[in-house]
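As you look at this complex, bear in mind that one protein chain is not there, while each of the others sits in place.
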Amino acid sequence: MSAPVRCVQALNAGLHELFEQRDDVYLLGEDLLDPYGGAFKVSAGLSTRWPDRVLPTPISEPSILGIAAGFALRGYRPIVEIMFGDFIALGFDQIVNGIAKFREMYDDQVTVPLVVRTPMGGRRGYGPTHSQSLEKLLLGVPGIVVVAASECHDLGGMLADAVTDDRPVFFVENKLMYGRPQRRPENGRIDEFSVREGDGPWPALTFSGNDFGPAEATLVTYGGMLPLALEAATQLVLEEEVFTEVVALARLLPLDLDPVLESVRRTGRLVTVEEGTLTAGIGAEIAARVQEAAWDDLRAPVRRVAARDGIIPSARSLEDEMLPGVDDVVAAVAELRR
Amino acid sequence: MSAPVRCVQALNAGLHELFEQRDDVYLLGEDLLDPYGGAFKVSAGLSTRWPDRVLPTPISEPSILGIAAGFALRGYRPIVEIMFGDFIALGFDQIVNGIAKFREMYDDQVTVPLVVRTPMGGRRGYGPTHSQSLEKLLLGVPGIVVVAASECHDLGGMLADAVTDDRPVFFVENKLMYGRPQRRPENGRIDEFSVREGDGPWPALTFSGNDFGPAEATLVTYGGMLPLALEAATQLVLEEEVFTEVVALARLLPLDLDPVLESVRRTGRLVTVEEGTLTAGIGAEIAARVQEAAWDDLRAPVRRVAARDGIIPSARSLEDEMLPGVDDVVAAVAELRR
Amino acid sequence: MGVEADTRATGSRVGARGSLYAQLVLIRRFEETLLDLFAAGKMSGTTHTCIGQEANAVGVVACLDAERDVVVSNHRCHGHYLALTDDVDGLLREVLGREGGVCGGKGGSQHLCAPNFYSNGVLGSTLPLAAGIALAQRERRAGGLATVFAGDGTLGQGVVYESLNFASLWKLPLVTVVEHNGYAQSTPSHLQLAGDVEARAAAFGIATERLDTTDVAEVRGAAERAVAHVRERGEPFFLVVDTYRFAPHSKGDDFRDPGEIAARRERDPLTVAGERLDAEERSAIDAAVEERLERAVAEALAAPVAGSAS
Partner (left out) sequence: MGVEADTRATGSRVGARGSLYAQLVLIRRFEETLLDLFAAGKMSGTTHTCIGQEANAVGVVACLDAERDVVVSNHRCHGHYLALTDDVDGLLREVLGREGGVCGGKGGSQHLCAPNFYSNGVLGSTLPLAAGIALAQRERRAGGLATVFAGDGTLGQGVVYESLNFASLWKLPLVTVVEHNGYAQSTPSHLQLAGDVEARAAAFGIATERLDTTDVAEVRGAAERAVAHVRERGEPFFLVVDTYRFAPHSKGDDFRDPGEIAARRERDPLTVAGERLDAEERSAIDAAVEERLERAVAEALAAPVAGSAS
């Protein structure tokens, strides 16, 4: 058996494949050139094979996004790498007042088929401006697509879906995920979980520890938080003999909650799990929709597990305190079962 | 009886009072100088009386906010006027990665007591980039305060509270509100409604059409949508003999929902009413909190009324279609009562 | 909207343009008509007219190849749009919010789109967009370029300099045209712009030219030099035209010194260009424009409001 593929390698392979398949795909961003190959090495090797289609930029996030928009308006398929997800804040005008609006505002005369890849997430001690999960801020922007890669999703396929989509796609990666092995379902299983995968682009994954037998709660999460949610699910079985289902969303906007609703129909309880700060996070939108759509199925209110509203400290000791952990998820489930 | 004071005059008077009372208050923004006095005239007269404390800026929203931050870090109390709320998107890095973080990230060695005033809202045919209600994007930013002025609040008092607060305060105004008369409670009444006002800075207002007698739903809203919500409440009484309570929040972040929970305890139903687009709006956060905190009081799921997720068209006919109206609120209440 | 969509798809919106003078008059009278429609309450929203500045739109666009070159514009975009497309009906219906608007009534005055034309009302944000379009032109290797119009006040936005840096580094076929009318809304340039405007672009290694004129022929001459520079060298160019708007910033009040306005009206671009024609030819053009606009307005006002058909 060969060494497991790490997520960074899977993403890198996906990019190489896309560059091979289409010559309208370009990569724009900071520090992309080999041998450096991007701050997190997701882009390694591209500039050597396709020197004309990898464009290393100055440090100008607002214009990197604006240039990609103009490039995409004219029929190219740029992929932008923003070095840290925290820096999408610099491009918010380009995103909110341009990229997200052109197609509808220009009455469908244009499309803006660009992809913005960026790593979010903490737990590396990078501190307040290099550790955030700001995808929450993108969920309030109509006209874009937001997807989040998890280690159990087909990362290459998710990238391909993003590039072929005519809408602007924000592709959220995760710093810890890069180094972890990609784990795909084999005969419907990943480790001790049975896994159901939807179809269409960016399908959600649903995990069950007892072959979708009776379960007492659903945990919905995405991206880098998936392993934490699965660990909580395992702990709940081992320590409290409580079975849960875990739904890992891949597409966060437009939000499709069918897999969650289907699971909640079975479990009657829902906990949302995200690394971003609590207020106005994705958990809020999920709770608002599920309490309305699944009112009769819910046996308890939807609970949210997220980071404390505040900055992400640099000191690991303080960072661990403020980011959500396995225990928080376990506690949330326990409270719902009271 | 003297002519009613329009909201723009009340805000302007509040600014004049603040400039009189404190010499650490400055105003920064575009086109502030008299006789022009700001695009919406809220700042009229200030530059004539205090030429040294009204600083007309170049068109540089990111730096206007960053400069105000540095100015506030050093003990001044700058008020920034952003001409259209849509343009806060240009300053998102300064807001998210600076203004909102300095105090906590620097371990309380500093405060950033600035105020950012800006008008949100549509219904004037200004089109996709000049009509949005982007305060929803600020709700996911810990470390700032977001308040929204309504025509029934003490506008001057809200401004004073914003300037005296040591936290960065985003003061959301509304284009249509400017021209409407300020209406304050007199002996606990505004027109046909009895009104309860909380205490402390930026108190919420709760309206009842039957002196807080039996009511079948609570409408929670803020800012420029208040008159629309009150109109819906009136229509529900006249056309369907349904009494509701209307809660007008003034402080949106940090969010204090006690007045809403108190009302829901009486009504058992909640409809959120906002002008911004639906997904990841304030209605989502309110619904998520209320379904959890008032689970036993709710007789039906929380419903949200908001704008369709998309751009705000310029043509009035199309704009009216996409923004939420009185009928949408009435319909939402009707559905909850089914 | 079916037909609209077709004409847009095939680019046939780009009609045969009249003489430079005819274009100046068309733009002038089109926008004066808009102000009248506003005053008459037949129009809502907002509008920014280029009355007094028409020579820039007409002179610059006259040097472009409407089939392959792209124009990116700002809030004050009617002149640029008409100079490129001659699409009176599509624009008029767009700003009036009637069926048949070039953006179906969604964009309105500031957000126009047609083949090879894009405008946006957010100042500065259009420069990176134009740089990205220029990048597409460079990669397509068909000799096309991008032209972006910006006002002097817009030079306050940092993205302008980010874009100039990219344009110079990446050798983008981009012509930036600064219409320097001395004001940003109510604010005079000296309160907004420090130093030297041309030097701001030259510092990024970009060739520049600045001229103070309302003569469409002079503007066209400078634009020809700019376009030639870009096409021959595959490098950006930065053109500054000192100009003046006669009308208010939008519809609102105008606090500029009436004497200043009157003095500038003596250099009215229509007068400058019109004097070169014999009276007969000139009044024939004027009459044709009047007739065209009257018909367009009548038809537009008779059209259903946007969205009612769909």
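Points worth noting:
Just so it is clear, A, B and C label the chains in written order, and each chain counts residues from 1 on its own.
The definition used in the following text is that a contact is a pair of C-beta atoms (placed from the backbone, for glycine too) under 8 Å apart; a residue touches a chain by one contact, two chains touch by 3 or more.
Keep in mind it's a predicted model, so treat the numbers as computed, not measured.
When you scan C:35, C:169 or C:305 for touch with the missing chain, the hit is C:169. Listed residues B:18, B:54 or B:68: the one in touch with the omitted chain is B:68.
Within the full complex, the residue among A:129, A:150, A:182 or A:267 touching the omitted chain is A:129. The chain not shown here is touched by just one of B:42, B:55 or B:195, and that residue is B:55. The chain not shown here touches chain B at positions 55, 57-58, 60, 62-76, 93-94, 97-98, 102, 104-107, 109-110.
What chain C contributes to its contact with the hidden chain is residues 156-162, 164-165, 168-169, 191-196, 199-200, 202-206.
Listed for chain A, the residues touching the missing chain in the whole complex are 30-31, 33, 35-36, 39, 56-60, 62-63, 86-87, 90, 124-130, 311, 313-318, 321.
Throughout what follows, only the chains that are shown with their structure count from here on.
Chain-level centrality, scored on Cα centres against the all-protein Cα centre, points to B.
Taking each chain's centre as the average of its CA atoms, chain B and chain C sit 36 Å apart. The distance from the centre of chain A to the centre of chain C, with each centre set as the mean of the Cα atoms, comes to 42 Å. Taken residue by residue, chain A touches two or more other chains at 93, 97, 104-105, whereas all remaining positions touch fewer. In chain C, the residues that reach two or more other chains under the touch definition are 104, 106-107, 111, 120, 122, 158.
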